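Sharing a structure, written as structure tokens. Questions coming.
With one protein chain withheld, the remaining protein chains of the complex are depicted in position.
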């Protein structure tokens, strides 16, 4: 059994770039964190230290800045341009992955007028895109991280398995709170209205979370994904990762008080963690694999 | 020179409590992180381990939950109630400090209707209050943390001292970005419209940041504080801590490109750090001391 | 194309448990963070909210505590016991994954004598294990995180591809610094001397890093993995993730000084990121897949 180099990749991670569009007095801001990862014919640098096939990660960083000079646009597009560039101009690269986080900014106002060049960071939500290019086709996975939501009622949890270690009482009314991480793969990685699609997916996720009576966080998760697929034909599949952020009603009886589901302690850990992919039968979504 | 116990305090830090107001079908949420600190006649537990004057920090945590059962209201008020309680019911306490962080939530919608019991965490901004009670008077310091703002122009930096270690070129057009931490002390710690005052202070800070041409971050900081004091007589003084989050225009000339102040690298560290108190002559603001 | 539930799993994440072995006056401490994830016949809770197959995550947490009462031992063993328990006692579970982080503690001394029951947290290093059980076989992947190492010389980087975006000068003497994340899969998931194997792997990684002249971080990474496989037959394969933590020699010439590779700035981001699996030909290591 000889020793061999298996799957490997390399690249520049977390290049932070801000672009200001200033062609008009009304500026626009784009604020990104770009991570690049290349795989391909890179065995020599591992095995012998021969770097002749290695495009330095410093060059990758420079490329991000240089491409930003031409404008950025939706992160799915910027990621696609970068991924294609590395595969097409640097032959040892057989696959390029570009993962982008985008931070949101709101426009400030001066009096009632929108400011021309002043912004306030929104958050904690982050928009994400991961683009893979293999020389032939683009795989585009958009996402959202940090969407923290809470229903203060219309959530129950009952009818579950009990074993000797079960102490949790059933409940017909609890807080349901989570921090949604969503990633959805597009059926077609080619140009589409990325921003409109993202906005629509986000709205469906939020509205479904708010509008669904929940018998389990799993049911809520599945319904959220199902609604996205029902309403957005451009989406091939979606993966949701949703921690169950427990809110524990505090026992106030020792203090002579009743807790009418009003006062909750919020432990940081442990937390439930629910993960699921919702797809279309017969449609592969390799970009969503664990 | 005998060895002595100097200033000391103790308490329960970071009790996370969520309260749901559910008297009507339209729920409200309050989400707090409460830290309590007591000082007074607590030398014995240090010197001999005699705990007879010690109110356990676990009891302090319970008190937060029990008080939340009666409703929370503005954090300045909740902090005042708690601070007064400890001083008034536990005589060894000569001073109680209650520091509260409040996390914001937005109401979700289902269709066009505001949801009755569904919320989305806003942020990254946090509202703060620190209340001190010494048995006689309340000192109330409200604050905001995590207000990240950016002006993409109308900022210069020139005319500064140069020494042998100075390499920074002067500039008449740079990005000015910061994360505002503000704390302001009220002239009178008694009941007032805390929420309206907070909303107004926040609006003045943002509008001043957006509307001020900046020759230095110090000038921007001072003007922000000055406007608050001009417009809000209830504020005795304000302290602002503002890191200068540098945005460095990338040199694109090696790639045959020009950077028309559009593409910026954003290092995490180091950063400038500007701190200043703006007050009223003859008015002490001990709650704002470093 | 009907909508379908794809891969899904759920469990309790980050149960923090400390065990004190106190059968003798000389206590021992074990400090863990345990995350459990079950997959199997759990579609109903997603599709209809029928929880009859769901073992609550709260029960999983309780199980961790209850199992700890019998002693913990090496984390690979504790993870195996837990993973087997869930598959064997809760039939809807077809696969259980238990991921454990272990925090290290050193024994303090009083005078020259080892303390009986006093400990100091070591770190920042963390030991990890991920155990998968599918009802038939155990897959055990051990790991280390947070091993931050630095060579102050004997590292070069040259001979790489240059394109129009390349500005990096070649160097024959640079700092090589990284934070090693290592995961290695055992050829056989059954009982072995886990602690001795872990200690040996760690020592090989450190000694190889220190003892290898580096033409690229990739070469260093590969050599580290290769040596582990050469010397430890029980290891089927190893995956190393190593950020290139750049140390930039500061240009001191503007100050009339020379930098003889003594003074370095250390940016947080961006950083290179090198990832690679080293295996044995013909031996699958599914536990190391990206």
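The first chain written gets the first letter, and so on, giving A, B and C; residue counts start at 1 in each chain.
As a working rule, a residue touches a chain if its C-beta (ideal position, glycine included) is under 8 Å from a C-beta of that chain, and two chains touch if they have at least 3 such contacts.
Here the structure is a predicted model, which means the values were calculated and not measured.
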Practice task
Consider the whole complex, including the chain that is not shown, and state which of A:25, A:254 or A:282 touches that chain.
Solution key: A:254
Handout entry: Residue of C:91, C:124, C:233 or C:286 in touch with the missing chain, whole complex considered
Key = C:124
Practice task
May I ask which residue of C:13, C:68, C:82 or C:182 touches the chain that does not appear here?
Solution key: C:68
Problem - Touch residues of chain A, complete complex, unshown partner - result: 164-165, 167, 254-256, 267-269
Handout entry: Touching residues (missing chain, whole complex) on chain B
Key = 1-16, 33, 35, 37, 42, 45-59, 61-63, 66, 89-90, 157-163, 165-168, 214-216, 218-219, 221-222, 226, 229-230, 237, 239, 243-244, 269-283, 285, 288-290
Handout entry: On chain C, residues whose C-beta touches the chain left out of the figure
Key = 16-22, 27, 29, 31, 62, 65-66, 68-69, 105, 108-111, 115, 117-121, 123-124, 147-154, 175, 206-207, 209-211, 247, 250, 252, 254-255, 257-268
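One rule holds in what follows: only the chains that are shown with their structure count from here on.
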Exercise for the section: Just grab the chain with the largest centre-to-centre distance to chain A, centres being mean Cα coordinates. Expected result: B
Exercise for the section: Provide the C-alpha centroid distance between chain B and chain C, rounded to the nearest whole angstrom. Expected result: 38
Problem - Computed distance of Cα centres, chain C from chain A, in Å - result: 23
Exercise for the section: Specify, in ascending order, the residues of chain C that touch 2 or more different other chains. Expected result: 165, 167, 269
